[in-house]
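One protein chain omitted, others in place.
On to chain A.
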Amino acid sequence: MASGDGEGEGSVSGDIDDLESLISTTDVERLKRAWRQEKAAPEIFQFEAALIQRIKEQIQLMEETVEDFAESGIDPLTVSLYQMDLDRTQFLLRSYLRIRLQKIEKYMFHILNTDELFNRLSREEKSFAERCSNDLKMHLDENILSKLPDNYQSLLKQSIISEETDMVPKPQLDTFVVCKTKYYLGHIQLEDINNGNTDDRVNQRPLEEPFEMEPNVLYFVRYKPIKKLVEGGKIDLY
């Protein structure tokens, strides 16, 4: 876990919590958490490959079971309850995959240009991102960009003098997210200490006190400073 320096005194009991939740948590519960995180975060997370694999197997197994039930004349009520449970899990799975596809569609050029993000995608998502971006690129080239003056034909830049890829939509890491933690997390640095912008202007923003997060209290927090803690599973988004 990439929790960094964000751990406080509550970490010992926290580890016991982890152990307990490891034993008692179902994969559906984990999927629900992954879905919620993915919905609430501006960025795309690491694809939960192992979890999704297990969930798919469980769904398939359950589908067969329900079919058997229906054939062997088990009480229709029981069958319908199993079916409902199956529907709920399938909804979670579809919604999880779909929200990821939406993020990929929206930020495909950014994701393709950033190894760290691209490596978070599953094999299928990678090929989707590539095909999708190729199609869009071809479409824009043919219909628009090729008809613009020479200096404005880049897909990624506004004009040839742009210093950066300023036509590429990127996730807003300054988004405020609602989050909660099970732990006591001290010393969360809310300022971007090193965001590549090291000129003296940064110092003009009044420095904030390091932020402490109490367990089980909801906060609105800017996503960027807590990004690592969210990725490390220390903070949950709501």
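Convention: a contact is a pair of C-beta atoms (placed from the backbone, for glycine too) under 8 Å apart; a residue touches a chain by one contact, two chains touch by 3 or more; residues count from 1.
Everything that follows uses one rule, which is that contacts and distances are computed from a predicted model.
As stated in its UniProt record, the chain not included in the shown complex is "DNA replication complex GINS protein PSF2", which appears among "Glycine cleavage system H protein", "DNA replication complex GINS protein PSF2", "26S proteasome regulatory subunit S3" or "Multifunctional methyltransferase subunit TRM112 homolog A". The hidden chain makes contact, of the residues A:53, A:114, A:134 or A:175, with A:175.
Across the entire complex, the residue among A:46, A:78, A:114 or A:127 in touch with the chain not shown is A:78. Among A:36, A:137, A:182 or A:228, the one in contact with the hidden chain is A:36. Where chain A meets the chain that is not shown, the touching residues are 26-29, 32, 36, 39-42, 58-59, 62, 75, 77-78, 80-82, 84-86, 88-89, 91, 95, 99, 102-103, 106, 158-159, 161, 164-172, 174-178, 190-191, 197, 201-202, 204-206, 208, 211, 217-222, 225, 238.
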